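Here the complex is missing a single protein chain, while all its other protein chains stay put.
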Amino acid sequence: MEAILEGISLSLSASALTGIMVGIILGQLLGSIPGLTAAMAVALLVPFSFYFDPWVGIPMMLAMFKGSLFGSSMPAILLRTPGTPAAAATVIDGNPLAKSGKGGKAMHTVLYASVFGDAFSDICLILGAGMLASIAIRFGPSEYVVLILFALMSLVSLNHGSSWKGIISILLGMLISCIGLDPITGTERLTFGNLELFEGIGLIPMLIGFLAISEVFSQLEQPIRNLGEKAITFSKRREDNRLSGTERRALLPTLLRSSAIGTVTGALPGLGSTVAAFIAYNEARRTAKNPKEFGHGSLHGIAAPEAANNAVSGANLIPLLAFGIPGDVAAALILGALLIQGIVPGPLAFRDNPVPIYAIFSAMLLANIVNYVIGLGFIPLAKKMVSVPKRLLFPAVLVFASAGAYAMRGSLFDVQLMFGFGVMGWLMSKFQFPTVLLVIGFILAPILERSARQTLIIVSASDGWFAFVTSRPVLMILLAILAILTVIIIRQRMVMSRYVSAQ
Amino acid sequence: MSERTRELLLIGGLIAGTLGLGFGLIPAGIEEGFGSRGAGLSPRAMPQVAVAGILLALTFGLLQMILAKSPNDATPATGDKSGDHLLRAAGAVLICLLFAYIGFNAFGFYLGGVAMAAALTLLLGERKVLYVLLLPILILAVIYGLFELGFQIKLPKSDFIPGLPI
Partner (left out) sequence: MKFIRTVFHALIILTVVLALVEVATAGNYPSKPITIVVPYAPGGGGDAFTRAIALQAQEILGAKIFVENRMGGGATIGVGTVARARADGYTLGFVSSSPVVAAPNFFNVPYDPAKDLTYLSRFIISAAPVLVRGDSKFQSFRDLIVYAKANPGKLLWSTAGINGAPHIATEAAFTQEGIKSAFLPMQGSTEVLAALLGGTIAMGVMSDYAGPLAAGDVRALADIGSERVPDLAEIPTYREMGYALTPTIFFGLAGPAGLPAEVISTWDHTMRTITASAAFIEVAKRLNGNVAYLDHKAFQAMVLDEIGTMRETLQSLEVPK
């Protein structure tokens, strides 16, 4: 108890607060520029963190990650360009809402959902890290297969319109994801000896190319008068630029469900925030009163992925603090910084040296408040930045995108790839092939393939399928949920088609 | 060309391309024998499943087109009206690819970037000298500050002008 109080007082010191503020501001800025990530900034800071107290350096890094998750949604909404891959799902509903003039409302929804998700997972981390981690550690490749199937269900519900074109987009994304070294045998796949392709197609050139660059190219086809217009116009009406109390209350169930999904996904190492965002989006759509709104600017469709991807970032520390296993790049960098501080994460840390850990916990909660306040100031700034005519904004987007694509791996090849994908995405949208589905296929397929093939190897080393499944209780529960969800979705579809044919 | 014939041509082309992918590129690009260690699926399995799925979906689309009750030939193709605008988009694509493949290498990212942004601004219809010239320089200055100074990420430089620090 004394340790907790001491920790809280440390986190309230002036230097700790300054660290949090600097971290949030830098994070929001970096997140909003595609190609620059909070991870890069934190990596540069790690060697210096030797000279900081742990309750200054570590919260600053965590604040950067929190800030960047919010920041990365700004360009996703306004320019269809997710600042980081985690914001890919936010494009689906955020961009249509901004196009209808309600960009302000969209950004306030993101801020509200982000901070909610962050706070939710931080509290779960503080109260139940040990318990959650002991459940999460029971998830192996076979359980991951079922989880990815949950996320893939979102594709079924997203695929309206000409459905065969949607299916082709998904499969094409899967095919592109196969390029690189085979995850199981380590052999080359479709690289044709090109070393740049060894580690696969980068996610950043892929996302910027298919979502942002292709959008710029298709906008250029419009009459020249339109290019003098502003890229995004914001409605003057006050209620289009804020989130009302009623709307906030209406979003609560979605936020709670999505935050829980994000926390569970975050506790599982290696799945990542993008997967959580898509699972949450699908769940929000499945339980929505009017699912037809989704894809056209639904507030629930924006809030769900945002709450989920932010919840992942706090929950990634759960396996780190329980077992010393970092859940993702962010947690791995934090692990590095903790080690440099002489803190070895794991159950021993709580026993031997608990004060810095409680200080970090309390600083994380504080960072959420700071994130909200600074975010409120960032929204009008973001509005200003895109309020220039398209013919001036588009060249800037293209040049910035080039710099960002280059910076990720230091390779001009990625810049070429990005523009290649931009052309491909432009042609696809000309023929009504949904590019968002291609991106989802590309993100989910590698985890699905790897986990499925790993599962086959594990089963071959055990005593057959039946013995394998019955030896894994978590897998049995997940399979049962999957079966129930499938039945529900099929029934919904049947009811809907009966309704349509009755008209 | 009507919408319907355009779609039919597209599907035909895609089927041909997918067949080429499935029977040409995938067997040529993925060796099977090498990675015999461990049990489980072959490295070719997933790409081939994807190709088979694409073929199925294309066949479905083709059938849907053929079986459609009344071919709606009255609607003209959307591409016809925007001929000159299509040209502008193509021009932008050309500029981008030119700089990605040649320009950034030859002039470095900063000089190349200024030239690229200026060319694009011109193409997009901006005629004020101040905007065409100063805006690109401003953009690249911001990039220099963020990337080079802030993060020590070095963007490509060239020997185009010896001794130039950018």
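Residue numbering begins at 1 within each chain, and the chains themselves are lettered A and B in the order written.
Quick note on the criterion: a residue touches a chain if its C-beta (ideal position, glycine included) is under 8 Å from a C-beta of that chain, and two chains touch if they have at least 3 such contacts.
All of these numbers come straight from a predicted model, not from anything done at the bench.
Enquirer: Would you indicate which residue among A:101, A:336 or A:389 is in contact with the undisplayed chain?
Expert: A:336
Enquirer: Touch as defined at the start, partner being the missing chain; which of A:5, A:131 or A:344 qualifies?
Expert: Looking across A:5, A:131 or A:344, the contact with the absent chain belongs to A:344.
Enquirer: Have a look at B:21, B:132 or B:146 and name the one touching the chain we're not showing.
Expert: From the options B:21, B:132 or B:146, the contact with the absent chain belongs to B:132.
Enquirer: Which parts of chain A are in contact with the chain that was left out?
Expert: Interface residues of chain A facing the absent chain: 39-40, 42-44, 46-47, 50, 137-141, 181, 183-186, 188, 193, 195-196, 198-199, 269-270, 319, 323-327, 329, 332-333, 336, 339-342, 344-348, 409-411, 450, 454, 457-458, 460-462.
Enquirer: Residues of chain B in contact with the chain that isn't shown?
Expert: Within chain B, the residues touching the omitted chain are 34-39, 118, 129, 132-133, 152, 154, 161-164.
As a working rule, only the chains that are shown with their structure count from here on.
Enquirer: Could you please specify the touching residues of chain A with respect to chain B in the complex?
Expert: So the residues of chain A touching chain B come out as 33, 36, 40-41, 44, 162, 164-165, 167-168, 171-172, 174-175, 178, 182, 184-192, 213, 216-218, 220-224, 227-228, 390-392, 394-396, 398-400, 402-403, 406-407, 410, 412, 415-416, 418-420, 422-423, 426, 430-431, 445, 449, 452-454, 456-457, 460-461.
Enquirer: In the complex of these two chains, what residues of chain B are touching chain A?
Expert: 10, 14, 21, 25-26, 29-31, 34-41, 43, 46-47, 50-51, 53-54, 57-58, 60-61, 64, 79, 82, 85-86, 88-89, 92-93, 96-97, 99-101, 104-105, 109, 113, 116-118, 120-121, 124-126, 131, 135-136, 139-140, 143, 146-147, 151-156
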